[in-house]
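Every protein chain except one is present and positioned as in the full complex.
Coming up: chain A.
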Amino acid sequence: MSARMQKSALAVLATYLCAPNLFAEFRVNMPEGVTRISEEVYSLHMLVFWVCVVIAIIVFGLMFYAIIKHRKSKGAVAKNFHESLKVEILWTAIPALIVFALGYRAFFTLEKMYDYDDSALTVEIVGYQWKWRYSYLMDDAAKEDSAQGTQFPVSFFSNLITPESQINNTEAKGEHYLLEVDEPLVLPVGSKVRFILTSADVIHSWWVPQLSVKKDAIPGIVNEAWTLIEKPGTYRGQCTELCGKGHGFMPVVVQAVSQTEFDQWMLGKQDEARQKASLNVKTWTMGELMETGERAYNTYCAACHQANGEGLPPAFPALKNSAIALGPVEAHLDIVINGSRVNPAMAAFGAQLSAAEIAAIITYERNAWGNNTGDMVTPQDVSNFGSSQ
């Protein structure tokens, strides 16, 4: 059966089984995807599927023939055969040959998936509870430029942006409900991209069905994967390893663009990184810190401590009226930068966020929800605290 016929048969099946869906294309099968590998995986999947279907038709066909014909109510009398070495050898050997053939076919696809060489670009993917961080690794030339201050490392977090109101059903769900992020991973089409994956806390798994890439991000272990996207577009996936309460809320979004667009985007990110660096040295006002702080808090902190600062005790303590937020600034800086020594759920944010972001978040936490300490923490305070350690 041709791929087209398979697809149309499945489409018909889908239409009959279910009411048409308003949003996405209706799917009952694995996507063919947008890479050579994903197409190979798809055809391998269909091959095994049809082999199973054929075996099922033969075996169940014989069984139902017996069920219909050889029933007592139709006067069937049991025959007395119960052993046949020939038949048994046959139905051991044939399945063995089939699985050998399938394994042989799978070998070649697997071999390609394990070939990480000759990549044009390497992206480091780090899983966090419950977001991804993408860093574009620099080659040697870029590293030299970076030392001279003409190149900036490009690294960012990718967070879910579906609003709480949609999750809690007080607002209609959007087209990409739970599969939308603030900053997608941007990749060029037509060149081989290598991923290296690890995790900052528990095990996560990075999956984009359209690319047929799924690899676990494991703390203390560095994994590899690669892709070569052929078609520009936005490809969505999710974390596929249970990683705590936010497991369903850390999508993966890859935006594949042409090489020219990618280069332009890279230049833009360079500018952004330059500006971000300058934010760490500029003079902030209380209003600016509170505004930036609220935004950053909602992105990085609210998943656990909640937007209203009340947390989810005991795992995620409240910040409203808390000893940390109302106590000495040093202790507050310490727990945000270095993480909690007693509660592993509180990660060390020193390496994750810029000095300006940390300053804004701490200022916000010390002045929001009735925590009116009036304290203003500046990026300089954060840097000083860091270097004093």
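Quick notes
The definition used in the following text is that contacts are C-beta pairs under 8 Å (C-beta built on N, C-alpha and C of every residue); 3 or more make two chains touch, one makes a residue touch a chain; residues count from 1.
FYI, contacts and distances are computed from a predicted model.
Candidate names were "proton-translocating NAD(P)(+) transhydrogenase", "PadR family transcriptional regulator", "Riboflavin transporter" or "Cytochrome c oxidase subunit 1", and the UniProt protein name of the unshown chain is "Cytochrome c oxidase subunit 1".
When the missing chain is restored to the complex, the residue among A:Ala120, A:Ile221 or A:Ala323 that touches it is A:Ile221. Checked against the full complex, the candidates A:Val123, A:Leu179 or A:Ile229 give a single residue touching the omitted chain, namely A:Leu179.
In the complete complex, the residue from A:Thr109, A:Ser191, A:Thr234 or A:Asn280 that touches the missing chain is A:Thr109. Shown as candidates are A:Arg133, A:Lys245, A:Lys276 or A:Arg295; the residue that touches the absent chain is A:Lys245.
Listed for chain A, the residues touching the missing chain in the whole complex are 18-19, 21-31, 40-41, 44-45, 48-49, 52, 55-56, 59-60, 62-63, 66-67, 70-73, 76-84, 87-88, 91-92, 95-96, 99, 102-103, 106-107, 109-111, 113-114, 166-169, 173, 175-179, 201-203, 205, 207, 209, 212-216, 218-221, 223-224, 236-249, 312, 314-315, 344-345.
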